[in-house]
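With one protein chain removed, the remaining protein chains of the complex are shown where they sit.
When the chains are written out, they are named A and B in that same order, and each has its own residue count from 1.
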Amino acid sequence: MKLWRKPFDQEEKAVRPPRVIIDKDRCKGCEYCVEFCPTGALAMSQEANAKGYLLPRAADERKCVACGLCEAICPDFAIFVISANGEE
Amino acid sequence: MSDDGILEGEFFMNGDEACAEGAISAGCRFFAGYPITPATEVAERMSVRLPQIGGVYVQMEDELASMNAVLGASWAGVKAMTSTSGPGFSLMMENLGLGAMLETPCVVVDVQRAGPSTGLPTLVGQGDMMQAKWGSHGVYELIAIVPSSPQEMFDLTITAFNLSEKYRVPVLVMADEVVGHMSEKVVMRQVAPKELVQRRRPTVPPEQYLPYEPDVDLVPAMAIAGEGYRFHVTGLTHDERGYPVMTAEAQDRLVRRLVDKIRVNRKDIIRLDEVETEDADVVVCAYGITARVARRAVQQARDEGIRAGLLRMVTVWPFAEDRIRELARQAKAFVVPEINYGQIVLEVERCAGGMAKTLLLPHMGGSVHQPETILEAIREVVQ
Partner (left out) sequence: MTSVVTVDKNPVDSYLRVDRMPHIWCAGCGIGSAVSCFIKAINRAKLDADKIALVSGIGCAGRVAGYVRLDSFHTTHGRALPFATGLKLGNPKLKVVVFSGDGDLVAIGGNHLIHSARRNIDMTVICINNFNYGMTGGQLGPTTPLEARSSTSPYGNFDPPFNLPHLVSASGATYVARWTVIHLRQMERSIAEALVKPGFSFIEVLAPCPTLYGRMNKMGQGVIELRSYQERCVVRNGADPREADIGLSGPIVVGKFVDIDRPTFWDYYIKVFNKAQKKR
């Protein structure tokens, strides 16, 4: 993030990217998370789970803003976001 | 009326009304029904009495809704009942099966009228007896009790509730239009709380509770909604956890137990009323109003010197197989008067196993047998 006035506590309060956790056993490769992620932080991978479903992955975690849309839309309860700043 | 609204004393009332009062004395506090002749009076009485004692009366849109509302109320922890006649009984079949599958205590009263179809709405029949056992699809077992008088409508409805709570099964009260509409003296005694059976509750905390883990009597403890047990129950074949399991093994375990829990405990469930059967050559097997007519015929036969006896089936299901087999060794013949074209006679004949003759005295419905008809049959069969 480009700032032209630097806050004194920028180091402590730096925005750390949220973590996207994908449950590989639950996912069925429907691609809703990838399709509807507003920042394009997710993409489909080439990895398949034991049932043969292609899994998504966090393509660029820095783009994730923890909006939680993937978590809300996933029909399989297979993806959720942990906001690193501790605010949910 | 006592403080809690329960009636006590001697009354003159009809069978339907007595049935409603019996339910109330047994602790029933929920009734969902639909009007149908000749059972409407049960609903009407309940609509007057339940609000007086803190219960809920609701008239549902049809019999299917009534049966399901009764199941729901039972799962909310309330003793629940509905009443109907033939056409409504047929509508309730699928969900009687649900009640058997979920193992839900409840009471369903069928005040039988002549059928099939609309038949004779205001006149007697006993044509739903086989339907009581086999009416719903699949494999299950229910208990069916048959009152013969308004007094029995009171007493046996209490018995019905007790059995349904003890065995976690829908219990049918298979009355008939005559018993439902006749008015007689009914003595409503005070029923002590310890005489009433309550369903067995879980003794373990929610994390350890399994909704369908049977006890030694094959009946599981029952949790009710809203107490934190977070159970799941389903009409699908399920295992002890209540989760659906689509295998033949699960089907065998579950369905066998649903039937066995009644069969294995049949000595506790079966109730018979025998008159002079100890030395009888001819045993009249009857139930409901027909049993009262038969009693007169048996009396007249005895006066003529014929050793006749009456086996009145107070419970029809589970059927009193053991007793019929015993009597078949002793008696020459069974006479089975029924207001249908032969239903319980099939069970009598099967259990007699050829050791005694079985004579059916059918009556298609609309009125009851005459004692003379039964007497003639007794005379004929004793030769």
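Brief remarks follow.
The definition used in the following text is that a contact is a pair of C-beta atoms (placed from the backbone, for glycine too) under 8 Å apart; a residue touches a chain by one contact, two chains touch by 3 or more.
Every value quoted in this text rests on a predicted model; they were computed, and no experiment measured them.
Contacts of the undisplayed chain with visible chains (whole complex): A, B.
Although one chain is not drawn, the whole complex shows that of B:Ala23, B:Val42 or B:Ala73 it is B:Ala73 that touches it.
Contact with the undisplayed chain is limited, among B:Pro51, B:Pro116, B:Gly138 or B:Gly353, to B:Pro51.
Interface with the hidden chain, as seen from chain A, comprises residues 21, 23, 25-26, 28-32, 35-36, 53, 69, 71-78, 80, 82, 86-88. In the full complex, chain B touches the omitted chain through residues 1, 5, 30, 32, 48, 51-52, 54, 56, 58, 60-62, 64-66, 68-78, 80, 94-95, 98, 102, 223-236, 243-244.
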